[in-house]
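Note that one protein chain of the assembly has been removed; the remaining protein chains are unaltered in position.
Letters A, B and C mark the chains in the order given here, with residues in each chain numbered from 1 onward.
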Amino acid sequence: MILKRFYDEKLAQASYLIGCAATGDAIVVDPNRDIEPYLRAAESEGLELRHVTETHIHADFVSGLRELVARTGATAYLSNEGGPDWSYAFADDIGARLVGEADSFMVGNIRFDVMHTPGHTPEHLTFLVTDTAGADRPIGALTGDFVFVGDVGRPDLLEKAAGVSGTMEAGARDLFRSLERFRELPDWLQIWPGHGAGSACGKGLSSIPHSTLGYEKLFNWGFTTDTEEAFVAAVLDGQPEPPKYFAEMKRINREGPAVLHGFPEPDVGTLSRLREALDAGAWVVDTRSAAEFAVGHVPGTLNIPLNRSFNTWAGWLLPYDEDVFLMVDQAHADDAIRDLGMIGLDRVGAVFAPTVVHAWADAGGQLATVRTRSPGETEAALLAGEATVLDVRGTAEWRDGHIEGVDVIPTGYLLDHLDELPTDGELILHCQSGGRSAIAASLLQRAGFDNVTHMHGGWAAWAARGLPSVRETTGVGAGA
Amino acid sequence: MILKRFYDEKLAQASYLIGCAATGDAIVVDPNRDIEPYLRAAESEGLELRHVTETHIHADFVSGLRELVARTGATAYLSNEGGPDWSYAFADDIGARLVGEADSFMVGNIRFDVMHTPGHTPEHLTFLVTDTAGADRPIGALTGDFVFVGDVGRPDLLEKAAGVSGTMEAGARDLFRSLERFRELPDWLQIWPGHGAGSACGKGLSSIPHSTLGYEKLFNWGFTTDTEEAFVAAVLDGQPEPPKYFAEMKRINREGPAVLHGFPEPDVGTLSRLREALDAGAWVVDTRSAAEFAVGHVPGTLNIPLNRSFNTWAGWLLPYDEDVFLMVDQAHADDAIRDLGMIGLDRVGAVFAPTVVHAWADAGGQLATVRTRSPGETEAALLAGEATVLDVRGTAEWRDGHIEGVDVIPTGYLLDHLDELPTDGELILHCQSGGRSAIAASLLQRAGFDNVTHMHGGWAAWAARGLPSVRETTGVGAGA
Amino acid sequence: MILKRFYDEKLAQASYLIGCAATGDAIVVDPNRDIEPYLRAAESEGLELRHVTETHIHADFVSGLRELVARTGATAYLSNEGGPDWSYAFADDIGARLVGEADSFMVGNIRFDVMHTPGHTPEHLTFLVTDTAGADRPIGALTGDFVFVGDVGRPDLLEKAAGVSGTMEAGARDLFRSLERFRELPDWLQIWPGHGAGSACGKGLSSIPHSTLGYEKLFNWGFTTDTEEAFVAAVLDGQPEPPKYFAEMKRINREGPAVLHGFPEPDVGTLSRLREALDAGAWVVDTRSAAEFAVGHVPGTLNIPLNRSFNTWAGWLLPYDEDVFLMVDQAHADDAIRDLGMIGLDRVGAVFAPTVVHAWADAGGQLATVRTRSPGETEAALLAGEATVLDVRGTAEWRDGHIEGVDVIPTGYLLDHLDELPTDGELILHCQSGGRSAIAASLLQRAGFDNVTHMHGGWAAWAARGLPSVRETTGVGAGA
Partner (left out) sequence: MILKRFYDEKLAQASYLIGCAATGDAIVVDPNRDIEPYLRAAESEGLELRHVTETHIHADFVSGLRELVARTGATAYLSNEGGPDWSYAFADDIGARLVGEADSFMVGNIRFDVMHTPGHTPEHLTFLVTDTAGADRPIGALTGDFVFVGDVGRPDLLEKAAGVSGTMEAGARDLFRSLERFRELPDWLQIWPGHGAGSACGKGLSSIPHSTLGYEKLFNWGFTTDTEEAFVAAVLDGQPEPPKYFAEMKRINREGPAVLHGFPEPDVGTLSRLREALDAGAWVVDTRSAAEFAVGHVPGTLNIPLNRSFNTWAGWLLPYDEDVFLMVDQAHADDAIRDLGMIGLDRVGAVFAPTVVHAWADAGGQLATVRTRSPGETEAALLAGEATVLDVRGTAEWRDGHIEGVDVIPTGYLLDHLDELPTDGELILHCQSGGRSAIAASLLQRAGFDNVTHMHGGWAAWAARGLPSVRETTGVGAGA
């Protein structure tokens, strides 16, 4: 049995290739849309990808299952659990085989036994993997977003992100029962989860890629919280705001993502096309670093730096139903296109070289800047009543400690609260260390706020300097 | 003025980016379909590709002009010379500007003066490039397939490849007159041609990338042959057989190539799909080296090694109106797809990993081999009447010297002459050094000849050993 | 806690980076000499490599510990177990901290508890890793060559490879006791071993990268063999021949490998230098595929194809005390140099382009070929007494089944048995599927045997065709 783990740093997402060397059969579990690595690995191991499956309908990235079927002709195994609202609409189109609790299927000599483990989502499956050539007990469990290392999959996404009200408590109770069943398996069973640290599908995932049931039973709060009520309270508390695009992902992954046959090569944008796009009110994303953007950018562009958080913020802020435009150099254009494609933002109107900023200025256009404030300046402005300060972190972070008297609106919800923001006087934004507040400042500039700054170093710098703060345990921020 | 030359080794083809640093305008001349290098170079120089042109309707590769227009919105300049048979069918679709003799257009401060230089083709243009910022005389001429370094563009392609009978002598005379006009330009004018050594658009191109008119007037046979009659005779003599796909290229480039937005990612083939393809009589190309193929290959596959000649032989042998299949490892699959796309073979059904050969054998399939003969063995078999020997080089090469009594059918014409080949007894093929005869042997095996071998080392080895040969100046080979 | 596994396919070797995100501390365990991947991973995670250790003195590759200390200033932890013969000679030079049974050290908040687990080697350590930030029990054990997935580390290398006679049974008994102690740890403990499938440090390693103690106790023969005597017999039976270079590795790794500061860029060889090298009797390795080599090679060169087995065969066959020469194209030269450097073959005299083979022929040199025989031809020759057949697989493979009447000398031992080989008549070599016999044939050609061939398809093809064979359980091949 061959096992390969693929980890996408930007999605904090793991997929797995499992192959049977004796027969050449292989399967990919929870593929994302960048399927080249699976194809290359299979070829390198002399395997054929004849099977593909996924643990559940993903909410945080576009599934690559359909792309893989189209490219390889693999047989897909899809969940038939969870009821009609959670059935795959495209299952017939690709000739998928539906599976649920107590079913099993073979990948060469390797047996996949299916458990239904609802909680994170109603249709969620877990696969127990047994290498029948040498053993009669499973070596590992592919747990998807059911059990992570150090955490469990949050049951509140449907209600919060997809707007299916009243489901989060029921999900939490389902999850508790799924865990009760799962803990009966042997302690030595390996756990191969679907996400790692940084994923928004939980609140405290570890950076360790894999674990064992016995270890998790000792140290994972999801197993050590022993009553259902305490578990339900704990699992619904302190979860980060789910990105708004999660609802769109669910829909796409249930209905069937478009087959790309490789990420596309978009148009090369010219200065005149940039002008047209901005005049038409289109979203133009400048992917340079916040520091470069601050020094001078084309007015009306949004700054989302091309780092590990790029696709998260793109998903939060960009529309799915119109063309978006990118400012990114050729060396990184493919990465940016791929990142957007991973979350289903397939409509890239054109790509502009960052030198277009200079071309804009050379042609007589003004460049805009973003000013920063130090914690000291911020405190002085706050005391003097000369500025409004706004925290743009998550509500849970705000509760853990914030500047006294400062309200919170998470960056991803800002556009829903524009009318609550002051239109006269300076508005100073801050986040934890300066990354989100830079994005937020560019977002508000684009929305017409012309006196927005952000605080250098964020809450970390404020707290490090011992400036006044408070910890709130009862109140709720505006964005909650 | 910025000048960048792009040279595609496999097509032996040159394209040029010329830019005006002062205005940011740039043009690409004679782009091929792999347009990424132009986009990258323009971005790197801070230029925008606002213009694109080509010297003529190419016969040896698919033009990238339309792809470039689609990706960048550039203005295209196309020839309106040569009469209705040679007018671009898609000119209106892309809003092209038609140009001909004595026209001129500007790329920033750089002036392009158009000369009509028919001969290679009726609509052929040459562009004289003047950097008006610093000079009032042209610095160079973009000569396309009119004048090469050491050679001139052959006027016989239309008749031979595209089957437009009676045009080759008229073309030769046009070419003579075009040269007469061109030689009046200053000796110091640089010549930037469209092809280098190895191109089938001429018979003796140099490896030197650029030259000057004065130097060519001294050493290029096209200029030193002083009467029209002698020139016509010389230019029509000794030209290599034009690849059969040239006719298809002409048609595609005149009607308008498909816009790809990047070369596609084809399906990943499985063993069962390979069987289906072979059963259906599809063309499956094994791109491994001839040595690897000889040791063991799947019966019915054609061997075209993925080296510099790959697209030439693919163009000669593969059909344009059905799916073709490739056997190539993932690391080189993109190259192979690109190579085929460069000559318009866009229909790749699937790509098989070379390990499929082992999978075929593991599943009980027989592997076929290709045997070779040494020159000594070949001579013995020939003397003993135990084998037929066939030369698969070009006719011109055969005339220059061949094995006595051995006829010639160029590799690219073999399929048209199958009924002339002996069906009993061994058939020994040979070429110049063994590359083409390996392809030819696999081609005949695929066509059902089961006693085909080829001679190791080819004519070079035969001649080096002093074996009997003859030089023919009057006869004509079967394939001529 | 951050955990990254690095797997070198050619060495079938795993190393690990473990980091503490809170403090930025990181350690590499069992680094090989290609340390760039560790440096890049650490930087990418924002970690500093302040610590480095290894489980034991490796025999199958050159340790990268010293290179890493030189490049990063990391603190090294080295075993002080096993007695004076197994102490690191360079420990003081690099200021290493010596550790043994019951010691522990911290990497940020992560505790490494040291177990002495002799058997594979006397000084062997196992590290239990506890993430003290969230747990008080170890999550995993870095077992090096003590426990693998599905196998245990062989205790016979010292005696067989390093010639320390009388140690292998003692090692087997030590290993049994080490396993007895280890099995007392919790079932859920993860096992992170030092090797995977294909390593010569065991006989049946799995392709699964990690396991758990509970699972291994159920399915690993090393744990399920319950008496010491049965275990000793089993662990010493059926082990593959240890490569001869293992002895050299042990010496180098104990005394301290040279610090390279990156693998070197060797000289570019010319035709005249190739002649000099061959005239001087130097080892010149042609890294092309066996098929390419067979068609034509420079006489006197040795064929070791640049595939996954390259460094294994280089280690078996090449000398450590003189310059060796490589024939490899520029695109792969760095890989080949790296592969040799990984096993301490640092003396590369020059690298020749494979085109030197044609240059050799063009300059009038003869090219040699390697002929193959089919199983049918081999059987006929054997029956007619016209050829000697020799099996060049491992002795254990030979015992499992071989051609009746055919003796075995493993490829790696051939040079020690030249005087036992027949000098008149054809000598037909065969291995399992044709890879080793191709290397062996070129080795014997180089040694002056001019009538050597090898059997196409090897034992697998012979057996598949139902040709006569025998299984030997008592006899011993010549090379044993």
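As a working rule, a contact is a pair of C-beta atoms (placed from the backbone, for glycine too) under 8 Å apart; a residue touches a chain by one contact, two chains touch by 3 or more.
Predicted model only: the values in this text are computed from it and were never measured.
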item: Omitted-chain contact residue, chosen from B:R111, B:R183 or B:H210; value: B:H210
item: Residue of C:G95, C:G262 or C:G401 in touch with the missing chain, whole complex considered; value: C:G262
item: Among C:A170, C:L185, C:L218 or C:A359, residue touching the chain not depicted; value: C:A359
item: Contact partner of the left-out chain, one of A:A133, A:A280, A:V295 or A:V470; value: A:V295
item: Hidden partner chain, residues of subunit C it touches; value: 24, 36, 39-40, 43-44, 46, 48-50, 70-73, 261-262, 264-268, 270-271, 273, 329-330, 353, 355, 358-359, 362
item: Sites on subunit B contacted by the missing partner chain, in the whole complex; value: 1-3, 21, 131, 134-135, 137, 139, 150, 186-190, 206-215, 217-219
item: Touching residues (missing chain, whole complex) on subunit A; value: 289, 291-292, 294-295, 372, 456
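We take it that only the chains that are shown with their structure count from here on.
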item: Proportion of interface numbers common to subunit A and subunit C (over half same, under half different); value: same
item: Subunit A-subunit B separation of Cα centroids, rounded to whole Å; value: 48
item: Chain centre separation (subunit A, subunit C; CA means) in Å; value: 42
item: Subunit B residues counted as touching two or more neighbouring chains; value: none
